[in-house]
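Here the complex is missing a single protein chain, while all its other protein chains stay put.
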Amino acid sequence: MPRRRARIPAAVLLIAPSLVVMTALFAWPLVVGVGQAFSGPDGPTLAYARRMLDDPYFWPAVRNTALLIVVLIPVQFAFALTMALLLRERPRFAGFHFYVWVIPLAISDLAAGLVWLSVFADRGYLNSVLDHLGVDGVAWLSYQNTATMFLAVVVAELWRSTSLVLVIVVAGLQGIPKDYDEAAAVFGATYRQRLRHVVLPQLRPSLQVALILRTILALETFAVAQALTGRSLPLLVGETYQWYNVLQNPNVATAIALVVLAVSMLAAAGYLRLLRDRTVTQ
Amino acid sequence: MSARRRWERAAIQAACVAITLFMGVPLYLIALAALSSRDSLNQFPLPLLPTDPSTETMSTFLQSTGVTGGFINSLTVGLGTVVLALLVGVPAGYAVARYAFRGKDTYQLILLLTRALPIVVLSVPLARIFLDTGLYDTTYAVMLLHTALALPTTVLITAAIFVGVSHEQEEAAMIFGASPLQAFLRVVAPQALPGIAAAAMFAFMLSWNEVLGATVLTLNQRTLPAQVLTTLADSPLAYRFAGGLALVLPALVFIAVMRRYLLNMWGTTLR
């Protein structure tokens, strides 16, 4: 038997640097973070967690974040689906419309907040338009008007983050062979029936991914609210920022961050579970 | 075309225009605000047409403390992130595309999972780590964080690109006398280059837009968004509008350049 060349595990050599980077910058900080949140100068402690829970801003932040997700996500998905289905009808200037609709993909949440600040500010464009129309302006972003403040954040987020759902849905639609839709039409299905029984079921994998991604990202909403409202509409990640940058307490900041992480993971796991169950029962 | 069909077409066109207005008008407004003089910004109601264009607001913003430095830092961090993410990510993407190795599925799962890690969870502990290692408040610190954030997407995008260059081409190059490295450089790299450029732009954009981590990891070496965020509360509206436009402009260029890749990258590869 002749000797074989030693198999150089080229693949291992190639992925090794990325493993090093991810261990150093993902795994290691996670471990340090848990340490920061749960150990004080005298060993393990729940003091930081308690301090987080006792903070008057914490529960409103939880409530606002949850409310934002519950309101934003369904509206956003309906909006994105509408946009995608409109494009599917090949309107005139579809290319231009699509370009404008996806611009926000590359716009940061801070920039989006500042863009909408020009609209919602007391002396901003929305009130200017209302004034032109002879209607009294509204103090949209005043801390006394929680509802309008929340609305402003939802609109800004809708504007900024729907494009992500849109590209996922459009790509998903492109992956559905036209034959199915045409076959259904030949057999007499109406537009609504085709949507319900042909298009949406095949779009489901795309929608699932978009849903998980968007939920996790919505949990991290922060700079939009910061730019529009400061701390008047507290959100979870905004509180981390406050505790770290303003109150200079990294331990409590990490504790809140871990809450965000836990909820993110729960959301991802929950969705996957839910969707898998549905696949099985179908 | 039946009357009903014609009505439908008109409704579709109208809906598209309405959505385009919703998406486009705010961009027009921020540009209008940032390109107005300070005086016209103090008027009420604000003029809705560019009656008095002026660079006053923008130039005041650019001359504010920390803004020029922020620009330079943002560029440094962005370019550094691109270089690091490509150096580490391209080989890994190649491995994922070409080799079957044990743990490949796990590796890909980890890549996807890390994308679900909130930045905030990494930033605060990283600040601790960087304080200990002397990297805190340097552009390198932000660069490392952004590299980590951009890495999974870089690997996924480049893997998709390398899958698109058939392995038989590399084999053909080797049959005709090329070493594996020569085959990669002469045959694969030229074909993958546009896609790799797209991945690079993606990494740059991610870095340009990232606020929270950059704010947490620096005190003086702020990137532009971090600078704008931390001075937000104490700045006049004009400053914020100018900052908004400065942050939005690269996005317009980016999307215009990347149109071809948008659906493939966000829509398919990265979902």
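Lettered A and B in written order, each chain numbered from 1.
The rule is simple: a contact is a pair of C-beta atoms (placed from the backbone, for glycine too) under 8 Å apart; a residue touches a chain by one contact, two chains touch by 3 or more.
Just so it is clear, contacts and distances are computed from a predicted model.
Note on the omitted subunit: UniProt lists it as "Sugar ABC transporter ATP-binding protein", one of the names in "Multicomponent K+:H+ antiporter subunit D", "Sigma-70 family RNA polymerase sigma factor", "Sugar ABC transporter ATP-binding protein" or "Fe-S cluster assembly protein SufD".
Only one of B:187, B:203 or B:224 touches the absent chain when the whole complex is considered: B:187.
In the full complex, the hidden chain is touched by subunit B at residues 100, 166, 168-169, 171-179, 182, 187, 190-191.
The rule is short, and it goes like this: only the chains that are shown with their structure count from here on.
If each chain is reduced to the centroid of its CA atoms, subunit A and subunit B end up 16 Å from each other. Listing the residues of subunit A that touch subunit B in their complex gives 9-15, 17-19, 21-22, 25-26, 28-33, 36, 82-83, 86-87, 89, 91-94, 96-97, 99-111, 114-119, 121, 123-125, 127-129, 131-132, 159, 164, 167-168, 170-172, 174-175, 206, 209-210, 212-213, 216, 219-220, 222-223, 226-227, 230, 237, 240-241, 244-245, 250, 253-254, 256-258, 260-261, 264-265, 268. Across the interface of their complex, subunit A is touched by residues 12-13, 15-16, 19-20, 22-24, 26-27, 29-30, 33, 44-46, 48, 87-89, 91-92, 94-96, 98-99, 101, 104, 107, 110, 114-129, 144-145, 147-148, 151-152, 155, 205, 208-212, 215-216, 225, 228-230, 232-233, 237, 240-241, 243-244, 247-248, 250-252, 254-256, 258-259, 262-264, 266-268, 271 of subunit B.
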